[in-house]
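A single protein chain has been omitted from the complex, and every remaining protein chain is retained in its original position.
Per-chain numbering from 1; labels A, B and C assigned in written order.
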Amino acid sequence: MVPWFSWSAAILFVVGLYVSFFVAPTDSQQSEAYRIMFIHVPASILSMFIYLVMAGYAALGLIFNTRLSSMMASALAPTGALLAFLSLWTGALWGKPMWGAWWVWDARLTSELILLFLYLGFIALHASIDDPRRADRASALLAIIGSVNVPIIYFSVQWWNTLHQGATVKFTGTSMHVAMQQGMYTMLLAVWLYAIAVSLLRVRCIILERECKAQWVSELVEVRR
Amino acid sequence: MNWGEFFSMNGYAWYIWGSYGIALLIFFIEIVMVRHRKTLVLEQLHLMRNAEDVVT
Amino acid sequence: MLEVSNLACSRGDHLLFSDLNFSLSAGELLQVQGANGSGKTSLLRTLCGFMMPVAGEICWRGQNIRELGNTFYAEMIYLGHLNAIKDELNALENLRISAGLAGCKVDDKQVIAALRRMGLRGRETLPVKVLSQGQRRRVALARLLLSNASLWILDEPLTALDVGAVGLMQELIGEHLLSNGMVIYTTHQPLEVVGVATRWLALS
Partner (left out) sequence: MNKLSLIGLLSLVIRRDLVLAMRRRADVLTTLIFFVIVVSLFPLGVGPEMDMLRKMAPGVVWVAALLASMLSLGRMFSADYLDGTLEQMMLVPQSLSALVLAKILAHWMVSGLPLVIMAPVLGLQFDMSAQALWVLIAALLLGTPILSMIGAVGAALTLGLRGGGALVSLLVLPLCIPVLIFGAGAVEAVVSGTSAGSHLALLGALLLVALVFTPWVTALALRISME
């Protein structure tokens, strides 16, 4: 399954990049800089979506004590953290020419930053517990607490911001060109498939590491060689 | 449209190539790290198998 | 009373033992044996409900201890490797608190009597940090005297104890068994209780 996802991700990347750079027209307000959106939006959407999926897997692992879903949760975390970082980075590069500042204390930006911290906390907690079962369960609990807290944090930050300086940032592209939409969707799908492929690859490593004593592992083709 | 114009991105070259460069770099590093981890695990398993062979 | 069927335990991803079956009824003494790392402590901790068994179930009076919860905890007492006493408090305060945690109200007379029985006369109000290892262990063991639990789960109760205290423990266990109590313990030292046949459980 992994090759299938990774090849389709690669193909879609090429198509998406082609559409976003050659087909999509130059935006009237933002000139060429809006092309950052084609990587920024998919990264942001997926970083949030992956957190939800991760928390879901973690909850399954905690409630039904299934090892596979806990492993899946821990395999998703690094990808999610990287995408969150990517979304912040590209957001900063977009914000500088558009708003004139690398960073604005906007609700969205702040929550994305906190999301990155939550990912890092999850990874750090998982890494610092030696007993893998306890690590799974403890970090699952943390992921669930985090997912409960994200909405609270989002709204409190939003309120805090509007109270202080008034809403400053609004998404300007109201009516998007068809090619822009196509480019965006293709890139979204590409990043999505990439995330699936890389976390499946990672979960395979984790399974091999954790189940190295099981009989079936030594019968795998790759191990036999 | 020639290539020079394309790469200059109407003056936004740094921002745009900065973001895409980092994106590709991150994806690349992640893939390399996962593959490296996989080879490490497989090596470990080979070691364990060989150790068993010696014992039995 | 206590029945364990098909129990399997693991530490991390490493399986310690599986398919363990035994039962214990009133007045019986069970010694768990096994080499270091064979899972003695893990077995006792599973019996206390700290650890989730991988498979199998533990029943107390015919009901799973997970479902029983507090009713089971009210009838058992556990003494681990650690003494569970605070250095900053004296023996009297320590015992008053631990008895309180076990759900019983005790008055100072009972506590002092228990401490005297454990050979700690005159040290009741000294801070525990000035006591020796063996004396601290005695303070911890005095909890057994203050509880009315019928199941005693003792993990290495004899560490740091001198010959006299070991004899005292044998006496205490004997009395407890006579009043229809049950004892499960692990030890590396010989422990003979007069008039009671010790049952053995070997973990490999």
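Here is the rule we go by: contacts are C-beta pairs under 8 Å (C-beta built on N, C-alpha and C of every residue); 3 or more make two chains touch, one makes a residue touch a chain.
Just so it is clear, the model here is predicted, and its values are computed rather than measured.
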Visible partners of the omitted chain are A, C
Contact partner of the left-out chain, one of A:Pro42, A:Gly146 or A:Gly183: A:Gly146
Among A:His40, A:Arg137 or A:Arg210, which residue is in contact with the omitted chain in the full complex? A:Arg137
Of A:Val14, A:Leu52 or A:Ala124, the one touching the omitted chain in the full complex: A:Ala124
Given the full complex, what residues of subunit A touch the hidden partner chain? 114, 117-118, 120-121, 124-125, 128-129, 131, 133-134, 137-138, 141-142, 145-146, 149, 152-153, 156-157, 159-160, 163
In the whole complex, what residues of subunit C lie against the chain that is missing from view? 48-52, 70-71, 73-74, 76-78, 80-89, 93, 97-98, 100-106, 148
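We take it that only the chains that are shown with their structure count from here on.
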A-B against A-C, pair bridged by the larger set of C-beta contacts: A-B
Rounded Å distance between subunit A and subunit B, as computed from the means of their C-alpha atoms: 17
Counting only Cα atoms for the centres, state how far subunit A is from subunit C in Å. 50
For the complex, give me every residue of subunit A touching subunit C. 65, 130-133, 210-211, 213
Under the definition above, what is the set of subunit B residues touching subunit A in their complex? 6, 9-12, 14-16, 18-20, 22-23, 26-27, 30-31, 34-35, 37-38, 41-42, 44-46, 48-49
Listed in rising order, the residues of subunit A that touch subunit B in the complex are 21, 26, 31-33, 35-36, 39-40, 43, 78-79, 82, 85-86, 89-90, 93-94, 96-97, 194, 198, 201-202, 204-205, 208-209, 212, 217-218, 222-223
